[in-house]
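Below is the structure I would like to discuss, written out as C-alpha cells.
All protein chains of the complex are present and in place, except for one that has been dropped.
Chain nomenclature is as follows: A, B and C, assigned in order of appearance, with residue numbering initiated at 1 for each chain independently.
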C-alpha cells in the first residue's frame, strides 16, 4: 500500500474558462491512475491545493506531519516544482524508515501534453523499489533530497 | 546509461488514415521521452516493429541477442502485451547480471488517452532501481518474469 | 433545430484495448458537442454504427427514410468517408426542400489528433447557412453531392 499525498503544484493546475486563468479545482491523480491502468494499492489524500511558491513553513510542517502519521511506509507527494527541494529537506529532517518520493510536473496534466503522467509512473515505481529515504523523482530520475536542485533556466532537475 | 529496445506492440501502433487500419510506422519512444522531459541517458534501438502475437521464436532469440550484446547493464524492452510474458521467460533463460524490464501499453500512445507514458516512466524507473533480473513493468507494478501473467479478461497483469 | 443522424464511420471508431482492434461502441457526437460548447438546438439519433465500406443499399434507404421522416429541415449525417459520396447521391434522389450535410473524419475522434471536431463544427455551420440541397462537408469546404469525389491517394475530397 502506497500513500499519495496531494499538495497541488503545476501538476494539478487547470484552466478556468470563465476567468481565463490557471487555477486549482480537484486533483487529477485518481484520473491519472485510471489512465495509467494503475493497479498498485494506493490511498490518495489531498492535503492542500496550492502553488509551491506560496507554500509556508506551516504548510511544510503539515506535510511532514501527514507523512509521519501515515500508516503506509511508502509515500508519494505531488508538489509544485519551484520549492520541491525545500519540502524534501523539511521531510528529510523528521522522517526515518519510510520511502518518500516527491514529484510534480512542468505542464499541467489537464493540458494534454504534460509530463505529469510520466512522472507519476516514475514516482510510484521509485517509491516501491527504493530503500527508506527522501527522494525527488523528476525527468525520469530519482535524486536524493540532499543532492538535487531545480535549474531555473532549463526547468530541469539536476544533481549538485 | 539505459538501453531502450523497441519491438513494437500496441504501444507503438498508429492509425493509418488512408487505409483506416492500425499499423506501425516509426517508434514513438523518442517523442514520449521528450514529452516526459526525460533526462536519463538512454540509447533507443528499434529491433523490430511487430504485433507480439506474430512474434516468432527467432524474433525472441534476436531480442535476447540484443540484450546480451548491449553494453548497457540496464535495459527497457517495449513489447506487445499478449506475449510479453513469453519473451520475458526467453530472456530470463540467457541473461545474467543485467536488469531487464519489459513494458508495453493497452492503448497506443498516439491515441491520446494511452497508458503508454505512465508505463514508460514506470519501466525506466524500475530499470534504474531494481537489481539484476528480468521483470515486467505494467499497471504501475514490477513483476518477476516467473511470477506474472496477463489476465485476458481484464487486460491486467497479475501475480500467479 | 438540427437533426444529427449518426451512421458510424472512422469518425466514431475507437480502440478496443482487450482485442487490440478498431471497433464501434457509442457515438462520440454528444461529447464532441459538449467540447465545442455547441449551443445549437440539436437532436442526435444513432441510425446505425458501421464502416461505410460495409454499408448496403438497404442501409442507404434507411438513412434516406430517416431524413424524409425527420421533422427538422436541416440535417447533418455523420458517415464513413469511403462511400459518403454514394450515400449523398442516394439522398439527393429522394430529398427535396431540406438542407442535408454529410460529414465524417479521416482520424477517429477518440484518437486525440482528429479532424472530426473541425468537421463537425464545419458541417453544423453549413447546415445552418446553405439553402436546401445535399452537400458533403469535408476539409473545411462544402461540396454539392454531384460535384465531389474522395481522392483515395490523398484522402482529400475534391470537386470533379
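The rule is simple: a contact is a pair of C-beta atoms (placed from the backbone, for glycine too) under 8 Å apart; a residue touches a chain by one contact, two chains touch by 3 or more.
Computed from a prediction, not measured in an experiment: that's the story for all the values here.
Student: Need the list of shown chains touched by the one chain that isn't shown.
Tutor: A, C
Student: Check each of A:22, A:50 or A:92 against the chain that is not shown and name the one that touches it.
Tutor: A:22
Student: Residue by residue, what part of subunit A touches the chain that was omitted?
Tutor: 10, 13, 15, 17-18, 20-22, 51, 82, 106-108, 110-113, 152-153, 155
Student: If the missing chain were put back, which residues of subunit C would it touch?
Tutor: Counting over the whole complex, subunit C touches the hidden chain at residues 32-33, 35-40, 106, 112-115, 117-126, 128-130, 137-142, 155-158.
As a working rule, only the chains that are shown with their structure count from here on.
Student: Please report how far subunit A has to rotate so that its Cα atoms sit on those of subunit C, a copy of the same sequence, as a value between 0 and 180° in steps of 5.
Tutor: Resulting rotation angle: about 180 degrees.
Student: Measuring between mean CA coordinates, which chain is farthest from subunit C?
Tutor: The chain lying farthest from subunit C is A.
Student: In terms of CA centres, which chain lies closest to the overall middle?
Tutor: B
Student: Quick one: report the Å distance separating subunit B from subunit C, using the average Cα coordinate of each chain.
Tutor: That gives a centre separation of 38 Å.
Student: For subunit A and subunit C, let me know how many angstrom lie between their CA-based centres, rounded off.
Tutor: Centre-to-centre distance between subunit A and subunit C: 44 Å.
Student: Where the centres are mean C-alpha positions, what is the separation of subunit A from subunit B, in Å?
Tutor: Inter-chain centre distance comes to 26 Å.
Student: Can you list the residues of subunit C that touch 2 or more other chains?
Tutor: Counting only residues that touch two or more other chains, subunit C contributes 112.
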